[in-house]
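The structure appears right after this line, and notes come after that.
One protein chain is absent from this view; the other protein chains keep their places.
First chain written, first letter: the chains are A and B, and each begins at residue 1.
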Amino acid sequence: MTTAEPIVQVKNVKKIYPGNVEALSDITLDFPQGKLTTLLGPSGCGKTTLLKIIAGLLDASSGQVLVEGKPVNGPGPERAFVFQDFALMPWATVLRNVAFGLELTGVPKSQREAVAEKYIAKVGLKGFELKYPHELSGGMRQRVGLARALSVDAKVLLMDEPFSAVDEQTRRKFQEDMLGLVANEKKTFIFVTHSIEEAVYVSDRIVLLHRRPSRVSAIIEPNISRHLDPEAIRREPQYLDAVENIWQSLKKFLD
Amino acid sequence: MLIRGIRIPLFSSLILWALLWEIVGHTEAGLILPPLSKIFVRILEIVPTPSFATALYITGKSFFLGTSIAIAIGIPVGVLMGRVKTADALILPWVNLFLSAPLSALVPVIMVLAGIGEVTIVLTVVLFALWIIVLNARAGVLNIPPSLVEMARSFGATGFQAFVNIYVWAALPEILAGIRLGMIRAVKGVVIGQLLVSIVGFGTLFEIYASHFLMEHFWALILVLFVFAFLLNEALAWTERRFSYYASSR
Partner (left out) sequence: MSLSKTTLLKLSSFVLVLLAWEYAGRSGLSLALPSFSETLSALIEMLADGSLGVAFGKTLQPLGLGLLISIFLGVGLGIFMGLKEFGEWLFAPIFIVAQAAPLAALIPVLTFAYGIGTTAKVFTVCIMAMPILVLNTMGAVRNAPGSLIEMCKSFLGTRSQVVLKVILPAASPLIFVGLRLGCASGFIGIVLAELLITPTGIGDLISYNQSVAEYAKMYAAILSIIVTSVLFIELLEKTEYALFSPQKRV
């Protein structure tokens, strides 16, 4: 069996906040290329902190993160971030928001707008290019954030609880769309969520994180067949068993 | 602000500016801006004098009288506007007008109608302070969550009971903010009034010092006034903070 090489490697990462709050204590992890790995854990367990350290938006107190073998010391073109609260500029149109990553790296206007239009269509927002964020629903805004991250053609997509700010129905639809996205885009996804069902549904690999100070508690590979109908997956025994197992593990940490 | 991890307190830059003032005072500009040290000496000299005490008394009287009138009129009007939409539609345009208009232009009107004396000053203070108090009281009442009102009704409270037990408390943070802002404007009002009328209170002293080029005395008086205004603001802001803990959870 060939193992995919880890495109992202986290080595002995610790994060201590001022006031001696230890958020992460000695995390060592590998993220295989082309797969979707989820960081799952209770609230406050540092999963977003870890994600932002990988993204280069936060510094680790000690330890190292390697992306494609090179150490991380800030954001880079090979990583793109999808924000929980969408982080759209309310004064800019959908088109400008999606093209923003390309705008910052100096891509000429006509070129970046063409790329943006392609991804706007891909996330299902064709026709909304000239709308402003306030004219869109929560779900649509998140799709803009996703299109923006896809537009810069990064190898690693980092997603911070991307579906937590939308309603339940939209969330389920997003999860189903995620499966299609992972299958079609040859990218590596690192996903953060606190929802067990969501993690089992979309992930190739789930990393369970301990409550703060966080450690890797377990790594689970749900191994759910991707050839199934997206809706049928939710009734699969493998899916249900995985959810139940993880729930039992995490239950111990509830106060 | 942090320098190498040591937290430097807010307002500590004023010490730097005070030093600068001292240095500038010893240069040619010292004619207009005497050294801070000399001004401090003058403050100690002036404050115990009877003329200062008289000026302070007159000014203080006008200030507190004017502020009390503004509060006594302003809060009920503001509450009325918040509760009764018709009153709001009738009065709000005027409140907004007087909030942004240069009120000092109206002081001559007060002068020709009420004469040159304390009454004019008191009316000026009321004119300056009233509108922001009204606006804030109105905002406080409008901010009362409808569910609180319904709750009061569902337990059978009369209008008066509801007002005293719930509305006043719910609107208090904004009302206190309005009083604070009103008092700051009142200080400006009393000074402007006295400068324009110039035979009452501190206005008199300013006139005397300015016409005799007694710059040290002049700045001494200004500092006393400015410090008073600042301390008043801080004291009121502190009181406001004590009540604002529930402001955001209403």
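The criterion applied here is as follows: a residue touches a chain if its C-beta (ideal position, glycine included) is under 8 Å from a C-beta of that chain, and two chains touch if they have at least 3 such contacts.
Here the structure is a predicted model, which is why all the values come from computation and not from measurement.
In the complete complex, the hidden chain is touched by one of A:Gly69, A:Pro90, A:Pro108 or A:Pro237, namely A:Pro90. In the full complex, chain A touches the omitted chain through residues 55-57, 75-77, 80-81, 83, 85, 87, 89-91, 100-101, 103-105, 132, 134, 148, 152. Although one chain is not displayed, chain B still touches it through residues 1-2, 8, 10-14, 16-17, 32, 85-86, 89-94, 97, 100-109, 111-113, 184, 187-188, 190-192, 195-196, 206, 210, 213, 215, 218-219, 221-222, 225-226, 229-230, 232-233.
The definition used in the following text is that only the chains that are shown with their structure count from here on.
The mean-CA centres of chain A and chain B are about 53 angstrom from one another, to the nearest whole unit.
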